[in-house]
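What you see is the complex with one protein chain gone and the rest in place.
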Amino acid sequence: MAVKAKIGVLGASGYTGGELVRILLRHPRADIVLLTAERSAGKAMRDVFQHFSPFALPQLVAIDGLDWANLALDVAFCALPHATTQKVIKELLAKSPTTKVVDLSADFRLADTVAYAKWYGHEHHAPDLQKEAVYGLTEIHRREIRNARLVANPGCYTSCAQLPLIPLLKNKAIELDEIVVDAKSGMTGAGRAAKESMLFSEVSEGFHAYGVGHHRHVAELDQEFSLAAEREVIVSFTPHLVPMNRGILSTIYVRGRRGRTPEDLHAILLKFYMKEPFVHVLPFGETPQTRHVRGSNMTFIGVAKDRIPGRAIVISALDNLVKGASGQAIQNMNLVMGWPETMGLEQVALFP
Amino acid sequence: MAVKAKIGVLGASGYTGGELVRILLRHPRADIVLLTAERSAGKAMRDVFQHFSPFALPQLVAIDGLDWANLALDVAFCALPHATTQKVIKELLAKSPTTKVVDLSADFRLADTVAYAKWYGHEHHAPDLQKEAVYGLTEIHRREIRNARLVANPGCYTSCAQLPLIPLLKNKAIELDEIVVDAKSGMTGAGRAAKESMLFSEVSEGFHAYGVGHHRHVAELDQEFSLAAEREVIVSFTPHLVPMNRGILSTIYVRGRRGRTPEDLHAILLKFYMKEPFVHVLPFGETPQTRHVRGSNMTFIGVAKDRIPGRAIVISALDNLVKGASGQAIQNMNLVMGWPETMGLEQVALFP
Amino acid sequence: MAVKAKIGVLGASGYTGGELVRILLRHPRADIVLLTAERSAGKAMRDVFQHFSPFALPQLVAIDGLDWANLALDVAFCALPHATTQKVIKELLAKSPTTKVVDLSADFRLADTVAYAKWYGHEHHAPDLQKEAVYGLTEIHRREIRNARLVANPGCYTSCAQLPLIPLLKNKAIELDEIVVDAKSGMTGAGRAAKESMLFSEVSEGFHAYGVGHHRHVAELDQEFSLAAEREVIVSFTPHLVPMNRGILSTIYVRGRRGRTPEDLHAILLKFYMKEPFVHVLPFGETPQTRHVRGSNMTFIGVAKDRIPGRAIVISALDNLVKGASGQAIQNMNLVMGWPETMGLEQVALFP
Partner (left out) sequence: MAVKAKIGVLGASGYTGGELVRILLRHPRADIVLLTAERSAGKAMRDVFQHFSPFALPQLVAIDGLDWANLALDVAFCALPHATTQKVIKELLAKSPTTKVVDLSADFRLADTVAYAKWYGHEHHAPDLQKEAVYGLTEIHRREIRNARLVANPGCYTSCAQLPLIPLLKNKAIELDEIVVDAKSGMTGAGRAAKESMLFSEVSEGFHAYGVGHHRHVAELDQEFSLAAEREVIVSFTPHLVPMNRGILSTIYVRGRRGRTPEDLHAILLKFYMKEPFVHVLPFGETPQTRHVRGSNMTFIGVAKDRIPGRAIVISALDNLVKGASGQAIQNMNLVMGWPETMGLEQVALFP
């Protein structure tokens, strides 16, 4: 058996942290040696996630005071709140420059530190590191990711919107000024912090939009869409909350450019993702359901005709905790470490 | 106490039928004298809906063989499947011409019988009655409804889309060629017939679109929107299923015409519905949740700025079984019978 | 129209507070003149409960500094956290001795202040008031409630267990030493405070017991069961959480005493509740569902044979926010005020 890599999960008591641990426990090359959690420091992982009770895992510790040099992690996953992340990674890489970092926060996603400051309300704390950070939407930036030391794992909403749209933008196949992304997410996307608005009884048996017109994730979309289209693109984006745990579905309204039909758009996506293990384009006219990707690293994409001539409806679905966060992070780790890209990510979706 | 009216509910074993009974049981002027259900004929209402167990209600009977003349119903609610409805109402009104009918099916909603045949795949069975049928979106067609004998109660999806859009169309305030209606419904909208796709485990913990590009309800939208706009309007409409029982939320993407801002659109809606008891326009920027109208006859509407300049996001929410079906049917009965419009419909939403 | 009574709801921003307001808004004799909420003081009710947006309601205020004498409430509902309640009611009644109080907390439910101190970990702050407090399980203590100034409204779990068991205990119809109450509750029973364990994703798609062997509510059961049985009774009681908003179902395992059959137990319950408007005993062998009492003040009770000879299974269901809390509180207000007991509580259950 190959020697295992030393892995740390910073922020292990939240949902993306727990999901990293779930996958890493069965990853053939991973040895979890560090789990951090600020408020739960000193507890066992089973105290914050009973489903890990049968497993031997390191005790949760606080980040402050860790000896990064001595730990000499091969890979550090960072599932920390926004803003503190930049400081932690800066220190970690200063002390242990050979550690590879996959960051699941938004802190290194925006190449433009001015845009970062505008959207997040404070200066970027590690502008030098930002220069080397690679945006980690694996299927689009695979080559750069392989050589990266610091990968900025994309957001869940934005992964779900980019995977179907970027090939269409790169092919200049759709009009750029009337793209509407109507996105719907399960509740784990909102994190594990105790907030009244996230209580079961506030969420169950109902549906609503939130952050209408001003959700932060659009900054990431603007950057990547403009890059793909080679001009500025601003899309309409509205997130909604679905009373379910996992899953994001994006219903995307587009108009074909220069006579491109919905069938043409479907063909572009089919070709683009033909060899991808984690993106599956359904037959034309079929549309996906979030439940059919649950627990897997898969993204399903469907294309159908709109009733308005010339327009198409593109629908994508993924599990926000897997392909939308921790699964893609491990996919990126596999690339960075030179392992097979699908290693540890073979789980078939759990339906129902 | 005023004399009560004799009320019949045809198709009482489905969800809209049960909801009619729930409201009628507490309506001061209603006396339920007839309940029909084909497959459950001979059973008590409590056998198909245990929540009615404490109440004295007529036994369920089959329609065939009913003596409409002798029954002499004051009001008949028709919650039957599509297509049979036209035949039943034709016979009912032939035998008992003074009965007022509120039909909850789609059978009399399309004024154009040719359009009907196209969308529903068979000839209209009562074209003469179609001429006198009045489309029952109460707030828009109140005057005609008062004098109608046959009211075609609107669909749930279409009520939810029309209430916010019609005032904007009548005011020529929005562009007509890029209206996108992204609609999400709870499961009771799909009825009570046993289908695999409606089983709990097929629906829970997931989200999906259906009928993408070709949902029948668009015919009704086309008719009413074109009427309001005074030219043909075709909107993009995509329905989705939410794992919840009740509620529809429509997220509507529009572009203001001739410089109308989102605030202008909000002002139009606020003014239009100022005195309406069942349509509530939220302060600008606030958006509604389906759970806040649950069990009530209320529609909530919100308007917010889109991030694309000149565009607005309009969101409406109602309970598909109340304002989207049985509540509006009773609102229409109240008008037809000359009773106060809100009678029996005063329930405050049940949250959570 | 009769003059309306001046009503205050202390603790209006929680679920039982909101439910009181929902019912009171349609109660013909109620005029809501005071709503308190400590952390939300200064806000409008619509800011904490959007479903009240269409209604004119008093602004939320803090309790501290209220002039009880001047307010001269006819009825005060107290939906405050445990412990502070005793102090607030003490002051209120000192300043405004003619106000009737219906307290929804546990603070006045235990007649024995020593037992109170043991279960709640602190001295009783109003032992004199405790003496006049009447335990408010309406169907059992109706006579005393009529003359009470201070009604201690029972808990939701305990109402659900007492209504089926007390008639059996009073009739000495069951063995006292092997009663098992396996109780299951919806999430609103846990309140609206933001706790990690109450987040949607911690609760949805799963089921568990909690407080096994040591739930506080048993003190209330001990008191009332011992009273009914005329000797000490200790039952086994295990609460569970169901991923639903409303409803409690108690599955109760009992053994008939002196040859009483399950049919005998059913007959006792049927006779005991024959004239009660809010307790409905189902035909023998039928068992209730929580969804069929949702939003109503009704309790459904069923009795079936156990497969172990001589034993019966008794199942009761109620809506924890209505008959289990706010509905019963208003039922008690009606008694205290001399109004018809069912006034304002006529809502038929909302199913689905």
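To keep things simple, chains are lettered A, B and C as they appear, and every chain counts its residues starting from 1.
Definition applied: a residue touches a chain if its C-beta (ideal position, glycine included) is under 8 Å from a C-beta of that chain, and two chains touch if they have at least 3 such contacts.
All figures in this text were calculated on a predicted structure; none of them were measured in a lab.
Q: Pick from C:82, C:131 or C:208: which residue touches the chain that isn't shown?
A: The single option touching the absent chain is C:208.
Q: Which candidate, A:164, A:239 or A:295, sits in contact with the chain we can't see?
A: Final answer for the missing-chain contact: A:295.
Q: Any idea which of C:151, C:218, C:298 or C:345 touches the chain not displayed?
A: That would be C:218, which touches the missing chain.
Q: For the chain left off this view, which of C:244, C:281 or C:329 is in contact with it?
A: In the full complex, the listed residue that touches the missing chain is C:244.
Q: Go through subunit A and note every residue touching the omitted chain.
A: Missing-chain contacts on subunit A: residues 15, 18, 22, 25-26, 49-55, 188, 204-205, 245-246, 280, 282, 288-289, 291-296, 298, 300, 346-352.
Q: By the contact definition given up top, give the residues of subunit B that touch the hidden chain.
A: Output for subunit B: 15, 186-188, 192-196, 198-205, 243-245.
Q: Under the stated touch rule, tell me which residues of subunit C contact the chain that is not displayed.
A: Touch with the absent chain occurs at residues 177-178, 180, 182, 184, 186, 201-202, 204-210, 212-214, 218, 234-238, 240, 242-247, 249, 251, 253, 285, 287-292, 294, 302, 304-308, 311, 313, 315, 317, 352.
Here is the rule we use: only the chains that are shown with their structure count from here on.
Q: Calculate how many whole Å lie between the centre of subunit A and the centre of subunit B, each centre taken as the average of the chain's C-alpha atoms.
A: 40
Q: I'd like the Å distance between the centres of subunit B and subunit C, where a centre is the mean of that chain's Cα atoms.
A: Chain centroid spacing, subunit B to subunit C, equals 36 Å.
Q: For subunit A, what residues touch not just one other chain but two or more?
A: Residues 186, 201-202, 204-205, 243-245.
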